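Of the protein chains in this complex, one is absent; all others appear in place.
Presenting subunit A:
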Amino acid sequence: MKELNSRRDFLKTSALVTGGMLAPSFLVPGAYAAPANELKLAVIGCGGRGTGAVFQAFETGHPIKLVAMADAFQDRLDNSYKAIFDKYGKDKVDVPVEKRFVGFDGYKKAMAEADVVILAAPPGFRPSHFEEAVNQGKQIFAEKPMATDAAGIRKVLAAAEVAKAKKLNVVVGLQRHYQNNYREVMKRIHNGDLGEIVGGQVYWNDGGVWVRERKPEQTEMEYQMRNWYYFNWLCGDHIVEQHVHNIDIANWAKNSYPIKAEGTGGRAVRTGKDHGEIFDHHVLTFTYADGSVIHSECRHFPGAANRVDETFQGTKGKVFLSAGNHGVMTDWKGNPIYTHNRDNQPNPYQVEHDELWATLVKGEYKFADAENAAKSTMTAIMGRYATYSGKVLTWDEALNGSVDLFPDTLAWDAMPKILPGADGYYPYAIPGKTKVI
């Protein structure tokens, strides 16, 4: 898949704008002169993760200039800009006020300023942001997950094909793909060192994430956007937003995607008005075309035992993997097949940028992460459909699901489709009753 791109294609913005802006600086002795190969970056979604991704881009050491930013919220954008500017300064950060786009639509204008875009808004926006970035011909770093419902996934899959045709690099922040223990183990699994993978278990069981409480001055739209983790049109439920990491590892180990899902879930302990509509636990069985079965569990139960890792069983042996750099392969007698050395491992969040930007500065085309990321996200969405409905779902049924969670209108005074009842609590899925596709 390694193909040389015409670097002129994607450096066009860079060359034109840089040329124009550089002219006056020649008049100022000692002024900053952009390297000829400098790449222009825009960040869409300026929360902690988007800001972190900008830092990681700069830490690659390649010639990068941040030229535009977009966020729905002024305060999020301002805090992000300040953190980036304070750390990297005016030579790397050139985002005048008119290039800081606040609101729902700013992303298009921000992207137009750049060669490369970071997509880090809440997951519900990813399909439209990804599609627009591809249409504008931008190189892309996109955070996971890729969507929150099947309609979004279909949009991403279509755009992913266009991205391939245009040879746009796409790296997705499923960072285990950029972590050595996973890479080394998967190489060996695909080499047959464990025989056929017949089963596995993937977990994200822990105490949960942040909650942002409602403030009296907020419209319903603003409240949901601030407390986005708890609304499916924005987050997709924690099975999608978080557990996608582990489900994706199952798909990677199997080198395929499940053909059906069945499972159970609900709201056992996280049941407040601040907790929107998402479940606090999902337990799934994913069946693959060859009949092998992956068990998946995710829950947000404070006080209960934590477990975040992946295990797989093959005909010749088994493996234990975790984001803490575990990669322990043994045969069925307990003899080691491969044990990953956990010491001094690189930071996968940095590696994904190191590899992407090294490719971009050379004008090469190497990364097409979007399709797998969309299909692993779809696997998690299918899991949510199964736990919400209580029904057995096939891949095709799930992928063709017609329920669209997204609001008809994006505006601060517009209403999302999910609304609280008179008692302040949001309705949530009832298995056996709720329609999901």
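Assume a residue touches a chain if its C-beta (ideal position, glycine included) is under 8 Å from a C-beta of that chain, and two chains touch if they have at least 3 such contacts; residues count from 1.
Basically, contacts and distances are computed from a predicted model.
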Request  = Among "Fumarate reductase iron-sulfur subunit", "GXGXG domain-containing protein", "Branched-chain amino acid ABC transporter permease" or "Formylglycine-generating enzyme family protein", go ahead and choose the protein name stored in UniProt for the chain not displayed.
outcome  = "Formylglycine-generating enzyme family protein"
Query = Quick one: which of A:102, A:162, A:323 or A:415 touches the chain that's been left out?
reply = A:323
Ask   = In the complete assembly, which of A:106, A:348, A:383 or A:416 touches the absent chain?
value = A:348
Ask   = Any idea which of A:49, A:109 or A:267 touches the chain not displayed?
value = A:49
Ask   = Of A:267, A:307 or A:366, which sits in contact with the chain we cannot see?
value = A:307
Remark   = Filtering A:209, A:293, A:403 or A:419 for touch with the omitted chain leaves A:209
Message = Out of A:138, A:155, A:270 or A:318, which residue would touch the omitted chain in the full complex?
response = A:270
Interface with the unshown chain - residue positions in subunit A = 47-49, 51-56, 80, 83-84, 86-87, 173, 175, 205-211, 269-270, 272, 302-303, 305-309, 322-324, 347-349
